[in-house]
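The structure under discussion is supplied below as structure tokens; questions concerning it will follow.
Every protein chain but one is kept in place in this view of the complex.
Right, chain A next:
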Amino acid sequence: MLFSFRMLATRALSLVGKRAISTSICVRGGHGVAKVDDYALPAYFDRRENPLPDVQFVTELSAEQRSLKEKEKGSWATLSNEEKIALYRISFKQSFAEMNEGTKEWKSVIAGMFFFIGMTGLVVLWQRKFVYGPVPSTFESEWKEKEVQRMLDMRINPVEGFSAKWDYENKEWKK
């Protein structure tokens, strides 16, 4: 059972108490005690890749929890299922199932995506109207007609592509 890893360290911590740690550090070389900030102490966090955090979740145990911890020292077969769950909840905040469950964040992500794509579309439309000059003369219908005629004359892709779709006998596109 995984409780056995954490018993020694956490029991020592819970006996000493959270506040008392800073005052129980020895004075070395006459320099005085460095104040230990909360963030410098081992912390509890629910992470999939760190399944056994440095400290148990519940730091100050109630009387009921303390008696349960005493019972844990004995044979585990005597523990009921509710007691086992209570011991788990002392040591851990969220189970793996709880910590891994998905959020609804993806909806915001999709919404943001659509919003910014829409904004970009508006910007592009504005650019088309106010920034870009006219397209080259090669896009005019007259020019395009001459272009297509020349491509057909050159027999561009006569097997499967462009000229293959033109009926040279009847001078029209194949049906």
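Rule of thumb we're sticking to: a contact is a pair of C-beta atoms (placed from the backbone, for glycine too) under 8 Å apart; a residue touches a chain by one contact, two chains touch by 3 or more; residues count from 1.
Basically, contacts and distances are computed from a predicted model.
**Student:** Could you check which of "AP-2 complex subunit alpha", "Protein AUXIN SIGNALING F-BOX 2", "Cytochrome c oxidase subunit 6C" or "Serine palmitoyltransferase 1" matches the UniProt name for the chain that's left out?
**Tutor:** The UniProt record for the chain left out of view names it "Cytochrome c oxidase subunit 6C".
**Student:** Considering the whole complex rather than only what is displayed, give the residues of chain A touching the chain that is not shown.
**Tutor:** Listed in rising order, the touching residues are 81, 84, 150, 153-155, 158-160, 168.
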